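What follows is a short report on a single structure.
With one protein chain withheld, the remaining protein chains of the complex are depicted in position.
Right after this comes subunit A.
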Amino acid sequence: MGELSRLTLAAARDGLRRGDFTAREITEDCLAEIDAADALNAVVTKTPERARAMADAADARLKAGDAPDMCGLPLGVKDLFCTEGVKSQAASNILGGFTPPYESTTTAKLWAEGAVMLGKLNMDEFAMGSSNETSCYGPVASPWRREGANAPLTPGGSSGGSAAAVAADLCLAATGTDTGGSIRQPAAFTGIVGVKPTYGRVSRWGIVAFASSLDQAGPMVKSVRDGAIMLRAMAGLDTKDSTSADIPVPDFEAALTGDIRGKTIGIPREYRIDGMPDEIEALWTKGREMLADAGAKVVDISLPHTKYALPAYYIIAPAEASSNLARYDGVRYGARAKLAADDGVTEMFEKTRAEGFGAEVRSRVMVGAYVLSAGYYDAYYLRAQKVRTLIRRDFETAFADGVDAILTPATPSAAFALGEVGGDDPVAMYLNDVFTVTVNLAGLPGVAVPAGLDGAGLPLGLQLIGRPWEEADMLNIAQALENAAGFSAKPARWW
């Protein structure tokens, strides 16, 4: 069991066309793997009946010769995506039992292409977290463990269930969302590829909103090629999302030649942060050498406002979250707190939100309310939005100077143990996103590629940041990196 669930999207697509196996067979393999992996806590809602029906429909399409790229490929879906008739809870108690009567645009596109839904995947509550420890379903355990140890490690967050499910071969690929690094950080922690597209490339309609100007959905996959295949299926104009871009979607896969001769890769000096582990530094140097060996010109660049990205993010994201999460009030959907006989509507709001939101969400919503409140708006929110302009300007300058893509580490460390980071100091957890968050503030595309193992045998990733709308070029450079790194490690099965 499990042979077929290990396939990449590309291999499964090609095998289905050759008739080596059926969509139903791949799906049954994935469903069996999911049932055997409850210890990971990655899948929070299983939809086996729907998966079988979708697989059979895909097999019929394949037989009829009407089969788009994603036809018959079983996927996991982050619980942040609304899926019609299937519980979608954003891993929050406040959305307890919520069953959307509609389908997110992105998942609808995947199903229209014949992809198969296996179930919903665990995540940090409302996508707020970098370790999957804020989920109302409890944390996900990474399939990876340190050599010779069995302490459960985080798969990263917020798309932690997606990362674990893909890394453990429970599905061929999964959807994720990235607000400050929530696709790229867990991808790096689990040795898979995670793509965060340019803001506006993929519709946000039907995805539970965290911070609307930062959120972007993308694929979490086993190879760069798979990222290109799945991104094409997810992307495109959606008139239901006013920020969705009316820009043609290229054939990202066709751009994957791996030939990067003549490309210029920037290495930002500000990403060399204090206390960065030697292993991360060495990995970054290795990445630089690999791209140079492949024929790219590697240049040092400066992104002077990098240091201010995280503090700006932790003003802007909570501000937008406090506004977006105002809709969870116990009236229209989800849970409502038990009320006393004389409670009015204000008590209903306050009790419902106190009960329904977890601690991290409550504190971020309150930070957001504070920085938007009279007297603090200019000092915090407006200033952060100005700093955001400067951060984007840094990238524009680098690109104008001829840089095609920027190479950085994906995370400041390998995966940590559950319960190891955070506690009383929320900022310690926030530092996980130090290399990824600038990309969201500037609306750029980014990709995490597994590039090596640390001393304890855990995956480490590198990040490439591309020019806006040039995901194809960015993925081609990522392909060159993937080819050179030759990462093939898999977690040893313990679950």
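As a convention for this text, a residue touches a chain if its C-beta (ideal position, glycine included) is under 8 Å from a C-beta of that chain, and two chains touch if they have at least 3 such contacts; residues count from 1.
Please note the rule applied: contacts and distances are computed from a predicted model.
Only one of "ABC transporter permease", "Acyl-CoA dehydrogenase family protein", "Cytochrome c biogenesis protein CcsA" or "Aspartyl/glutamyl-tRNA(Asn/Gln) amidotransferase subunit C" fits the UniProt record of the hidden chain, and that name is "Aspartyl/glutamyl-tRNA(Asn/Gln) amidotransferase subunit C".
Of the options A:Phe81, A:Phe98, A:Trp111 or A:Phe126, the residue whose C-beta touches the omitted chain is A:Phe98.
In the complete complex, the hidden chain is touched by one of A:Trp144, A:Tyr380 or A:Phe487, namely A:Tyr380. Taking the complete complex into account, residues 97-101, 198-200, 213-214, 239, 242-243, 245-246, 305, 307-308, 310-312, 314-315, 318, 322, 326, 329-336, 339, 343-351, 353-354, 357, 362-363, 365-371, 373, 379-380, 382-390, 392, 424-427, 430, 442-443, 468 of subunit A touch the chain not shown.
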